[in-house]
Structures are given as structure tokens and as C-alpha cells.
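With one protein chain held back, the other chains of the complex are shown just where they sit.
Chain IDs A, B and C follow the sequence of writing; residue 1 opens each chain.
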Amino acid sequence: MAPSIPTEQYAQVFEKNGGPLEYKKIPVAKPASDEVLVNIKFSGVCHTDLHALNGDWPLATKLPLVGGHEGAGVVVAKGDLAQDIEIGDHVGVKWINGSCLACSFCQQSDEPLCAHALLSGYTVDGSFQQYAIAKAAHVARIDKSIPLDAIAPVLCAGITVYKGLKESGARPGETVAIVGAGGGLGSLACQYAKAMGLQVIGIDTGEDKKKMVTGELGAETFIDFAKSTNLVKDVQAATADGLGPHAVLLVAVNEKPFQQAAEYVRPRGTVICIGLPAGAYLRAPVFESVIKMVTIKGSYVGNRKDTAEALEFYRRGLIKAPFKVVGLSELPMVYEKMRAGAIAGRYVLDTSK
Amino acid sequence: MAPSIPTEQYAQVFEKNGGPLEYKKIPVAKPASDEVLVNIKFSGVCHTDLHALNGDWPLATKLPLVGGHEGAGVVVAKGDLAQDIEIGDHVGVKWINGSCLACSFCQQSDEPLCAHALLSGYTVDGSFQQYAIAKAAHVARIDKSIPLDAIAPVLCAGITVYKGLKESGARPGETVAIVGAGGGLGSLACQYAKAMGLQVIGIDTGEDKKKMVTGELGAETFIDFAKSTNLVKDVQAATADGLGPHAVLLVAVNEKPFQQAAEYVRPRGTVICIGLPAGAYLRAPVFESVIKMVTIKGSYVGNRKDTAEALEFYRRGLIKAPFKVVGLSELPMVYEKMRAGAIAGRYVLDTSK
Amino acid sequence: MAPSIPTEQYAQVFEKNGGPLEYKKIPVAKPASDEVLVNIKFSGVCHTDLHALNGDWPLATKLPLVGGHEGAGVVVAKGDLAQDIEIGDHVGVKWINGSCLACSFCQQSDEPLCAHALLSGYTVDGSFQQYAIAKAAHVARIDKSIPLDAIAPVLCAGITVYKGLKESGARPGETVAIVGAGGGLGSLACQYAKAMGLQVIGIDTGEDKKKMVTGELGAETFIDFAKSTNLVKDVQAATADGLGPHAVLLVAVNEKPFQQAAEYVRPRGTVICIGLPAGAYLRAPVFESVIKMVTIKGSYVGNRKDTAEALEFYRRGLIKAPFKVVGLSELPMVYEKMRAGAIAGRYVLDTSK
Partner (left out) sequence: MAPSIPTEQYAQVFEKNGGPLEYKKIPVAKPASDEVLVNIKFSGVCHTDLHALNGDWPLATKLPLVGGHEGAGVVVAKGDLAQDIEIGDHVGVKWINGSCLACSFCQQSDEPLCAHALLSGYTVDGSFQQYAIAKAAHVARIDKSIPLDAIAPVLCAGITVYKGLKESGARPGETVAIVGAGGGLGSLACQYAKAMGLQVIGIDTGEDKKKMVTGELGAETFIDFAKSTNLVKDVQAATADGLGPHAVLLVAVNEKPFQQAAEYVRPRGTVICIGLPAGAYLRAPVFESVIKMVTIKGSYVGNRKDTAEALEFYRRGLIKAPFKVVGLSELPMVYEKMRAGAIAGRYVLDTSK
């Protein structure tokens, strides 16, 4: 029996960058032949959504726009080319909504680099609505054993940090330093790193974070950057041979930590830069970078394979991501807290409220 | 019949950084059990030697010092552990004079990263003398079909650019942009790139360099950075699909070209930074580097395997490196020209003069 | 102006494995939304086509079937999802006609491993007709500077050997032995290997082949397996250090050459097995394979990226593939020669005759 699909639905929409947001009824779209229509049950909210609303980045958003790129829901309709997906399947609508699947980047599994990539909640309408459209080849497949509210934020942050860890080239047994270990991305990064057999040096500040990072998140060491008088030395000392971590994951990039990372990373090591602070610059001393053969690498979001792999770690019970559910109608309140820097953990929107 | 080894020899020595250089007789050393004594026939001169004399870098030199790290000569004595090398073999004394062969870097073939590495003409006496000591496991093996004067500069510049090209990860058929294509390192890089099946975009300035780069050096394209009004666009347009080169080799690093490289390199591409300008910084915009997944990587000198491979390309006749021979006694004149920026091609010192 | 498309066309069809082939008029199909209709101008003929006709392999063919998987032609119609391709574009219809683009193999760019892959001239109608259907995302893009008759056989053999060389992991400067160097696949393999900066040891038999392999095909060495009394020793002696080639490409697999390959390949080397002789087995001694850490790897056809790369080498003028043009109606004659083992070079069918 096919699900009954309404013609109208609730959504959070804005007409121009800067807002305001309107919570209102809009029409439900119909999927094209290579698309699916997803009944979004829950959607995470992340900083990117706020950047999109603000128009912070050097890339224009669609307008008017329904934001959101961490939507978890159920397939309720599909085009005729969507042959490997069924009505009723659980799927995720993520940042990469679709790509051309034909360009040289798509050909090499780098769909996030596709010049024709569609971005959920940015260049196409996203998950802050009850029924969202996404390309069938791109929606994340979610095992039915996974709760849809819990997985929503993993669809963005989880995949992104997993991808960053893969890109770092760090092998099981090696050590990765995670800068911002106690934050939203960082706490997921610690868990993925551990599940990947890596040893973790968590870098952040505060006793609560220390307890969490070395406790439930499984890091071997915690370094409080606010207390350290010599961060470079302390990070290197946290590795068994004193040579520093094999990789550094910068999940809260600003120029200062970046430069330190290039200093404390092990020779031949890799500094992975994740996250998109407006206007920031990477900066590293040439002499030291060359004689240490340091690699500095930007890592964007995961491709479809990364997505499947990241979700599989979650399904196996290796990743926990605390979250708090509020109604879709309460999105402005979430943004308010985000602006105030007052968010601990992730907010997940229940689209039925 | 063992060669007769004198007890004294000519060398260029300095007592303190800044000089002066003295051309005088000094004793000939005896090899330890894991060393060889090499009768240096010819030695190249490179900027590193001048940096060593000046004391430009944040790493102290041995004092007094015999400089030079591009020595080509003949083994005249060896320690008892040097079992795979014979008296009469042709060998090269290169930048990495020796390393511990036991630390974690040496274990992974990264001898240049060994904390105990000995640096010819920097932390140990080098090739600006007639008889130099080097670790047997580290001297470059030179096929006897190769002229010793011609190979001398290749022992430094050739290996370095070959290593950089390897580190770039560019595969045959892909495109590499070489910044400084018409210079000493650049002209070798063009030839190695071509021999490795890469397509080359040479970036430099002047009609003479254009002719050389696209002529004998084999580059597909030349871009004159002084004439280009939009270098980023021009470099990208020089690739068949307009997406930019897969790799960029910065052989004449300064901050300006570096930032441009991060802009014109293809998404997923790699910018390799070679050379050690005092005090320079790598700098790249975070946003673009992340969404393009750009890699920036320092590449130092080659290891022993890289050395053997680079010399093999030369032996096969695929690499030409123009040079001019003068006597060892004329080293001050060479430095003078170097300081004045008036050197075209490499100077090679004949230690018999 | 859209091209005029007939409703009927000539094709070579068979109703059941074993034949007979019928040269007759059949309807022209219409492309689905993700497909293109290609006016095939020329099609190569390869052993696979004969295997398909015979029903030699443990995989059933579509019936009735139009064979052929080396078709070069012009796009004359396309579905609405085919946005990156234009009417008039030159394209190739190759073995992999289409794939799901969504399974885990397609996600990692291994479309040839897709369980839903469509095989031209095997599970779907192929290029032995004037108008063929293919998935838009999968047709090879052919630069208009390339003659369509000349490129046809490259679409199969060229891509296959290029892929095999990539899979071998051999790096520029290293040595690859090509077993069957003078044959159809082998002669392309020699040229691709050379263009990729590899040194080639051609293994085959006869003075004509020797002349061709070391002449126009660019191999460093030729070894006549019929004259060699110790092939293992001779192949190893053909490398500068006597340790054997870094890779071996078996383009004419049978059990004997395979076992020898595992013996003469360099320790840590790779033996790539291409081609699909019915019922053959790989066989290698465990002891030697383990202590030499030999890798034996099957390589199938290229993915879309490999295809684009292989064609780009051709476009650059680095690959020559001799061929002989006959009419599509003459296909039975070509098969006759193939059965008799009397083909030198490739036959290409002109679909207008």
C-alpha cells in the first residue's frame, strides 16, 4: 500500500539572506525520474544552516530557501529510475543532495567536488520541511534498526569527521590529535577515531570536557590548551615516542591552532582542516613544513561511500551522539542559541511539531 | 691494486658563519667501519651551500666547515661493514650523508627525516674537498657510463625535484604546473615530469625561458607570469578540461605564487612546496582549500631509493642538466655570482684545480 | 537542426548462441531519459564478440543479440537527464554500456563490478548496428580530432591494457614485462606503458614481432619465448639490476606463462592477469609467492575515468593501433579469420556497408 502524500506541508522558509524565517505551509514537490520524495521525520541543525541563512559564504544560496541538510525520514515516492530503493526505506537527506554522476569528479567518487552538485538547504530546498526531494542515487541508506532522530546529526557531522579521519591517512595504532575534541564535531571525531583503531589526543579546554573526552569518548589523553604553557611540547609528549601525532584533525579551525598543528604534528604527518570559518587562512612556516614533509589538507564532506561507512559504524553501536529534540517550529530558538554560542550537543527538529 | 691516498688535500673551509672562505690544505680523513672515503672529482654548488656559509637557517652548521653536498667521485677506501660497495665504484656524496638506519623514520625509508641524519657540507664536512667521508649505505651509486661532472648537480637538484614529483601523487597523463620552470630546479623538474609521463605547464617569465621550456624541456605550455593578467585563469585554461593542473610544484617558493597555486590547482590537487626561503610562510584560504580538498605538502630531499631512481632516469638519457666547470679554488667567484643573482645553469667545481 | 533518425537500420543479429548471424534490418530504439542514441559509424571486432556468439562463458547472453562493444559514433538523440552531452557529440559505446551508479561498487568508481552493469553486445544490444542505445553517463567522450574508425578498437583493448597497467602499481621508471607483446592487446600495452614512463620488456615470438616491439612499440628489450632456454633467467637479466620486472602484464593468459610470471617477477612485484580464456586457472607456488611477497591480480575492463584517461593518451598522439576497415555485412568473414587464428591487427566494421 502506497503511503498517502499530502499536497501541502509545514516548512521553515526564508525569502532573503538574513531572514526572517517563516514557519508556514508550502506545497509538496513531486520527484523527477531520478529522485525520491522523503518524508522527513527529524532534521539536525548545524552552523552551516545559520551560515546559509546569513549568506556568510562566497557562494549564493537559492532564494527563497528551505534550509536543513541533516534530514532523516522515509521514502514515500520515487521516480522510475530509482530502482535500488523502495517506498518505505529509511534514508537521509544530506548536504550533497545530488550530483551529475558523470563529470570527472563524480567518475572518481568525489561527488562533493562536482561542479553541478546540489546542496540541501543551500542550492536546493532541504530538510526543514516535512517532505523533501533528493536524488535517489545520493540519499543515505539508513538501516531500520537505527532511530531516525539519533542519526540525523550524524548525517552531517559524523560523515564529515569520518571523512576527515580517512583523508588523514592515519592507520590503526597511530595517533591523531583532535583540536576541539569536546565540541559537536570533535566528540564524534573522537569516537570514530577510536572505532578506527586510532589513539586519540583530545585538545580542548575545561574539566567537563576533559572528563568526557577521556571517559566516554575514549581518548588516551586530554590536553587543556588554556592551561598548557607549551602546547607544542605537551602534544608531542603525549605520544609514546615524543614525536607527535601522525595526524591532526582541526574541527574548529582558526589561524592560531592551525599553525600550532603544523608544528606539533609528527614529521610526515598530516593536518586535516575541516569546517569553514568565513575568511580564515591556513598559514605554516615553509622551512619547517618542508624539512618535516608536513601535509596540510582540506577535507570537505564525505561521498556516498563514506556516508555508508560512517553510518555502518553507527549501526554497530560504536558511536553515540547526544541530541535534544524540539519542534520544527522552534528553529528560530535554536538559531538564537547558536548565535549566542550556548549550544551543547545537537538540536534535532521533529518535523511533526 | 689499491689507490694511493694522500694524507693532505685541498679544501674550501670556513671557520665561522659569514666566512671568509679559505682554500687550503687539510688532512684526509679515514673511514670508520660503516663509511667510505670518496675521492671527489667534481662538486656542484647550490644555494644551500651559500645559506650554510651565511648561517641563514634555524639550524646550526658544524664549524669549521667544508661545504658542498653535490660531490661525484670514486671510492678509494672503505670500512669493513661496507660490503656492497667496492674500491673504484663511482658514487655521489649528497645532502644526506648518513642516517641512523634504525629510528622510526629510517625504518620507513624516510632517512631525510632522521633526527640523527648527517648533512654533507652542513653538519659534517662535504664535497668542497678532494677526499670526503660518507656513510657507505648512503652514498649514491653512479653507473660508470655517467660523466661525473654532469651528474654532480643532479645529485641535489635532480633528486629533489624527482622526489617532489613523486610526492605530488600526479599519475602519468596528468598535468603538473612547475612554478619557476626555467630555473635550475625547474628545468630539471620539467624533464623529470616529462619522463614520468606527465604533461607540463611551465610557469616563468621571458622569451628565452619560454623557448627553452616548451622546446628542449618538453613542456606542453608556457605561461609568462609577468605578462598574464589573470594567472589563475590562464593556468586553468592550459589544461584540456579547464579544471587546472593535478599538481603544482613550487620550486621557487615565495608567498605570492603559493597562494595562487592553491587557487589554480585542480580540486583534489596537490601543491608541493620545495626549497627553503628563510622566513617564508605558506598561506591559503581555508574555505576554498576545504571545499576543493586541496593538499599542500612540503617535500624535502629524496631518500636512497629516490636517489637511485632519479639517477636511473639520467642514465637512460632522459635528463640534461647544463653546467659550467671551474676549479674548486674559484668557489668564491661562484658565490659572488650567486649573491648577485647572475647565475644561469649550474657551476660545477673541478677539485683538481 | 536535429539529425534525421530512421526507424529502421541494418544490424548483425543472432537468435541463439552458436549462430547463425543474420545481417538484416531491425527497428531503431528510442533512448530512455538517462540514455543516448548513438549513430554508430565504426565498430571494432574482438574475441569477446566471438565468445558471446559461441556462448563460451559462464554468463548467459541476451537473445536475440546484436553483438559488438567497440562502437564509435555520433549522438543523435538523448533523454532529458543526459545534460552533459549534446547531439552531435562523438562518443564510444564500450563493453560497460551502463551501470546502476548507486551500488557500493559504483560508489567507489568500480562500475565494471556493478552487479547491474549492462554489457554491450552481451546483455544488451551492442555496436554491430547503425544505431545503438547506451547510458549517457557511460558512453566514452571522444574528442572530435580523433578519427572514429581508428579509435573503435582502442575503446576495448586500449582501455583494458591501460587499466591493467594502472592496477599493476608500476611507477614511472620501473619495468613491466608484457607477455604477448606483439599481439593486439600487447602492442597497445607496450605503447601505453611507454607513454606512462615505464620501461618495457616485450615477451613474444618471431623476428617480425621482435622488430615491431623494439621498434615502433618502444620496448627496451624483446625476449623470444620460443628461443629462450631459461625464460625466468632471461627476463630477470633484462632488468638493470637483474631482479626482474616490477610488474608483468599477462595479455594472453594460459597456465604456463602465468606460473613463469610469478617466478620472474621482482620480489614485491605484481602479476596482472587480463583476458578471459575459458576454463583456465591461475597457479603459483605458495612458498615462493610468500617469501617474495608476490601479488597476483585480475584486471577487468576500465571504469569511466580509465576510459577518459586512455582516450586522452590516444588524442595526444602517443598510441597507434593499426586496423583494417570492412563493411558491417562482412562480420562473418572476420569471425572466420578469428576462428582460424589468422588475424593480424584489428578489423573495424563500417556500419554504412
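We adopt the following convention: a residue touches a chain if its C-beta (ideal position, glycine included) is under 8 Å from a C-beta of that chain, and two chains touch if they have at least 3 such contacts.
Predicted, not measured: the structure shown is a model, and the values here were computed from it.
**Student:** Can you say which of B:S109, B:N230 or B:S352 touches the chain missing from this structure?
**Tutor:** Counting the whole complex, the residue in contact with the absent chain is B:S109.
**Student:** Per the definition of touch given earlier, which of C:L21, C:L50, C:I85 or C:L113 contacts the omitted chain?
**Tutor:** Selected residue, touching the omitted chain: C:L113.
**Student:** Among B:H47, B:K194, B:R266 or B:R304, which residue is in touch with the absent chain?
**Tutor:** Answering carefully, the residue with contact to the hidden chain is B:R304.
**Student:** So one chain is hidden, and I want to know which residue out of C:Y10, C:F105 or C:Y192 touches that hidden chain in the complete assembly.
**Tutor:** Of these options, the touching residue for the absent chain is C:F105.
**Student:** Tell me which stretches of subunit A touch the chain missing from the display.
**Tutor:** Residues 166, 171-173, 195-197, 199, 240, 309, 312-313, 316 of subunit A touch the chain absent from view.
**Student:** Hey, which subunit C residues sit against the chain that's not shown?
**Tutor:** So the residues of subunit C touching the unseen chain are 57-58, 104-105, 108, 110, 112-113, 167, 241, 243, 253, 267-268, 273-287, 289-300.
**Student:** Tell me where the left-out chain touches subunit B, residue by residue.
**Tutor:** Where subunit B meets the chain not shown: residues 33-34, 81, 83-85, 100-104, 107-109, 116, 136-137, 303-305, 308.
The working rule: only the chains that are shown with their structure count from here on.
**Student:** Averaging over Cα atoms per chain, report the distance between subunit A and subunit B in Å.
**Tutor:** From the centre of subunit A to the centre of subunit B is 42 Å.
**Student:** Report the inter-centroid distance (CA atoms only) between subunit B and subunit C in whole Å.
**Tutor:** Centre separation, subunit B to subunit C: 41 Å.
**Student:** Counting only residues that touch at least 2 other chains, which ones in subunit C make the list?
**Tutor:** none
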